[in-house]
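Since the structure comes first, as structure tokens, the remarks are kept for the end.
Of the protein chains in this complex, one is absent; all others appear in place.
Showing chain A:
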């Protein structure tokens, strides 16, 4: 697959503090990448540098094989807290955005109407943006970012401020856009990235700490284990004592972590059967996304 954007050693320094520290990664054409990290990890700074709002201290950004000074022509950007001119209507605003991004003025209005329909704002297109709710603003923010059909879409926390319904809707829109657009977005919620992300880039204190597809990251940090549910805390404690494998206990649940797929379930069951303890359930589990997130961003602390 073709590389659309490559950044090499991207660094932004404020005084002695490095907000972003020699970041190197690539975006493949028509794929989506999530920048994941806790608050203050440098996600917004990275996106701002790519959008041309901040000048990097050092490092290069190569777009489509060329070192580009002004990539503003080919990007769409959605800030974390989009602010609009409250005295413009949604349609006027989107039309202005289209024209300023170089859409032929003759078809700008038409494109704006189409885009507003796509993001689900067709009913309110003639309302002033000052009256919009948070979810509507996020949609309008998305509309202005995609109205000129940019090759690269940069989104800063596109769903973090939304309720679960709005979150799902925006994610669905992004999934649809992904077929024709390269998307880079930041989030601090790994679950949001689960469905539609080809590449995950984890940042901590400005540094890249992990990178790969969701599957690769899951496998690496899955940390498989058996969760054994007992009827009471005492029973679980007894099991931990007699277990031939290292085990730990949380209330009435005992955990055995697998090492290189050992022990196998049959052995565990045999031990349990011999123990005559009151068992409720045995399952094989992997780390949840939240646990993976914490593991990755706390790596090397």
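Please note the rule applied: a residue touches a chain if its C-beta (ideal position, glycine included) is under 8 Å from a C-beta of that chain, and two chains touch if they have at least 3 such contacts; residues count from 1.
One rule holds for everything that comes next: contacts and distances are computed from a predicted model.
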Choices "Phosphoribosylformylglycinamidine synthase subunit PurQ", "Sulfur-oxidizing protein SoxY", "ABC transporter permease" or "Acetophenone carboxylase" - which one is the UniProt name of the chain not shown = "ABC transporter permease"
From the list A:51, A:155 or A:170, which touches the chain that is not on show?
-> A:51
Which of A:80, A:252 or A:286 sits in contact with the chain that's absent?
-> A:80
Determine which one of A:156, A:210 or A:235 touches the chain that has been left out.
-> A:156
Positions on chain A contacted by the hidden chain, ascending = 44, 48, 51-55, 70, 72-73, 75, 77, 79-85, 87-88, 92, 96-97, 99-102, 105, 144, 156
